[in-house]
Structure formats: C-alpha cells, structure tokens
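Right after this comes subunit A.
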Amino acid sequence: MTEPLPWLILLPLAWATATFLLGPGRGAWLAIAGIAVQCGLTFALAGQLLAEGPQPHAAGGWAPPLGIALAADGLAAVMLLLTQGVALLLALYARGYFAPGDQAARHFWPLAGFLLAGMNALFLAADLFNLYVTLELVGLAAVGLVASGGGAAQLGAALRYLFATLLGSGAYLLGVALVYGAYGTVSIELLLPLVDADVPRAVWFAAALMLAGLMLKTALFPFHFWLPPAHGGAPAPVSALLSALVVKASFYLILRLWLGPFAPLAAAIAWLPALLGSAAILWGSWRAIRAERLKLLVAWSTVAQLGYLFLIFPLIAAPGPALAAGVMQAVSHGLAKAAMFAAAGVVIHVTGRDTVAGVAGVAGRLPLTLFAFALAGVTLMGLPPSGGFLAKWLLIDAALAQGAWALAAVVIAGGLLAAVYVFRVLRQAFLDAPAVEAAHPAPPLLEWTAFALAAASVLLGLRGMELLRLLSVGSAG
Partner candidate 1 sequence: MTANELLPLAVLASSLLPGLVIFALPEERVALRTALNLAGAFAKIGLVALLVAGVAAGEDYVFRYAVLPGIDLVFKADALALLFITLSTVLWLFTTLYAIGYLEGAPHRSRFFGFFSLCVTATMGIAMAGNLFTFFVFYELLTLSTFPLVVHRGTEKAMRAGTIYLAYTLVGGTALLVGIVWLHSLVGHTEFAHGGIASALGEGQAGALKAIFLLLIAGVGVKAALVPLHGWLPQAMVAPAPVSALLHAVAVVKAGAFGIVRIAYEIYGIEFAQSLGLLLPLAVLAAVTILWGSLRALFQDDLKKRLAYSTVSQVSYIALGVALFGPLGTIGGLVHLVHQGVMKITLFFCAGNYAETLGIHKVSEMDGAGRRMPWTTAAFSVAALGMMGAPLTAGAVSKAWLGDGAEAAGMGWALWVLWASSLLNAAYFLPILWRAWARPLPAAWPDEHIPARGRRETAWLLLLPPLATAALTLTFGIFAEAEWSPLAWAKLIAQREYLQAAF
Partner candidate 2 sequence: MSVALLFDLLLAAALLWCSWRALAAPTLQRAVVLFIVFGLLMTLAWARLAAPDIALAEAGIGAGLTGALLLDALGALRRRGGTGEKA
C-alpha cells in the first residue's frame, strides 16, 4: 500500500459495510480497529506531505478533466487528522455509551462509518461534482444518525436538518452545473487559471450559490435554525460527531473554494461572511446563555463558535495568520466540542436529567467529567493555555495588523459571552446540592474519553508549531 490517500476513503467504506452485514448494534470493535488504522494512515499521509509535498492521485488513472483527481495539501491533512483523532475517541465513547440492544445504537456503526468515509472523501476531493456526492454522503449519514434517536423530537429535528442539507447541496449542485456550463470542467485545479475578476455573470451566480449552500450546511447565522434541535436532540456520541466534525466539513469546503477557484471573486463580498459570523457569535451565545437544557446550551455554543470561523474571510487575502487562526479554531473547537458533548452525555446519563439546573452538585460526584467539561470550556472561552486561546490570539493579531478593530472587538465579546454560558454550568456544578439518587453509575470509559478529548484541546495550546507547519504545506498556506 504505497499511497495512504485513497485508502482513507476505502477503509471506512469497507468497515461500514461490514458492520452493516454483521447486523444491528454489532461491529463496534471492527469500527474502532478501522478508525485506528485510519489514524495511522493519516499520520503517514502527514509525514509524506511534510517530506515530499502534495501528491495528487488521479482516480481511475485518468487525469482531469476526464477523470477525478484526489489531492491532499496541508489544510486537508489537518482536517483529516482532526477527524480521525476525534472519531477514534468518540468511537470508544460510543462503545461504552450505547447499552446492548439500545434502539439508537442499532444503526450507529454503519452510519458513522459512511459518515467518516464521506468526510475523508470530501477533504481529499479536488473535483466539484465529486464534492457534491461527498456532501450528500455526509449529509444523509448525519441525518440518519440524528433520526436514529427515534423520538418524535429527534425525527422532527432530523427532518429539518434533512431539508436544510438538501437545500444546501441543491444550491451547490446548481453552482456546479453553471461552472460546467461556463468552463466545461469541474476540476478545481483546471478552474484556477480560468476564473478571474471579469468572469461571466453566471459564474458569479455559481460562486454565490455554492458558497450560500455551504453556509447553510455550516449553520452560519441566519441559516443556523436547524442545528440546535439536531445537535441538541441526538444521542451524545452523535451530537459530538456532528458538532465537532460534520459542520467543519462544509466550512473546509468554503475555505477551499474561497482560497481556490473563487479567490478573484471573493474580495468583493469578503465582509459578508464576517458580518454573519459576528451575528452568529452574539446570537448563538445569547441563546446558549438562556438555554435551559444542557445539551441545547452546548449546541447553541456551536452556533456561536462557528461564527469565529467566518471572521477570517476579510483578512485572509492579505498575508498574515488569518488562515492559521481559522484552522486552529476549527481544530480546537472540534476537540473541545466533542469533549463537551461527551461530558454532557455522562452527566445526563448519571443524573438522568438534561437540564442546566440538574448539574447541581456534579463537582462532587463526577469530578473527572466536570474537569473535562471545564477544560473544554477553557478552549471555548479562548483562555490560555488552550488551542482556542491560540486561535483567538492569531485572529486578534491578524485583525489588528489590518486595522480591523471591529473584528477584534467581536472576538473579545464572544470570548466573554462564552465565559458567561460556560460558567453558568460550572457554577451550578460547584453548588453544594444534596446527592440525588444516582440513576446510573458513571462508566470510566466514558469519563476518560471525554477527558482525553478535552485535554487534547488544551494541550494543543501548548504546541501549535507542528500543526501550522503541516498547514503550510501546499497552496493554501
């Protein structure tokens, strides 16, 4: 196996199908073993990138425009690393979370496998139409996972999510159609020299449709309406997968298009995503501050934290750390949000209540889980030492260097608002509350995986060098 790149797609497809063949609820260890191998492959890919630079792979042996190219640069490698790492820990978590015979677990493993395959394929795709297929793969698998909770609320959330994601990919597909109509190719690489500032108007439409569709999938304000019920209602491992990874996939694609073929067009609308991102930070935080259910609080926090990702777009054209800031935020939020949902899952499992008020007294009973929640909170607030802090530092640095004071102010305000909702939970946890009759004991596997995710999000803040070095491989850096 010379090239790790295509195996990252085939392997999850294979184990996902195998777990489907094994039958409902089976195949957890197969999945975990598969993801572990994927982790190894991703590291091999990262090593290869650092040593030799980007290596495109022509699927079918046909070079574009006839065939489909797969390509990995530093940006893709970072996202792949995040995905496999988080997925591995969440798979272990899910193994402990789902009791045997749990209805929600019946189809978790194959759906999660296809979801991972779709995301890996998305990160590696360099072909606009192939990206459409991967988007659908990710979207439908995610909807299936949300729906597998089985309750009316979850089904409602899944339906809302489904229509949102279909609308988004529909817009994206129309954009692809326009691009193909204009240029006769869908290869990102071949499009690069073709697009400049005075393209036909149809291509402007294509760019707008594709970016808007992807923003809908990334739940950027005001397209966020589908996210809180879907992420707040699903079983904890699913919520964690969706909030940590799936929304990042469409963000990654926005970044790809923005920096790639649509770069000449992007300058004209660069402030729009930042404006929406700012609104997302304020509105999402406000709703998180007001939320009564614990998981809904975490879900609204995702809406807010995704806003940061869009603040980088006005800054990204000039040289500076804006891209690094965005990627650092994506990675650290991915780790922290997975940890937070995992920790919330433990709290709900043990107390039997999904309310912020129900957290009272948890500090005494579930110290490790609370610690995980708090560490994840540190990242979300952007306090040191954490990956979120480095992201915030880089973002403010980039904003100040270009005189974008408003953006710096939004970042600052967002951090303080995050502190309000994070400490709303922590404060409750430290209250001396009489021990409620514990519904279930806390399984150590769940507590430790949540903690490992949170610790990773914090440790990232002590060492960002390798991540940024990897990111700088290829064109994006």
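Candidate entries met the following condition: all candidates are chains of the complex that A comes from, given by their letters.
Everything that follows uses one rule, which is that contacts are C-beta pairs under 8 Å (C-beta built on N, C-alpha and C of every residue); 3 or more make two chains touch, one makes a residue touch a chain; residues count from 1.
These numbers were taken from a predicted model, which means no experiment stands behind them.
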In-complex contact of subunit A, chosen from 1 or 2:
1
Which positions of subunit A touch candidate 1 when the two form their complex?
324, 363-364, 367, 371, 378, 381, 383-385, 389-390, 392-394, 396-397, 400-401, 408, 412, 415-416, 419, 423, 426-427, 430-432, 461-465, 468
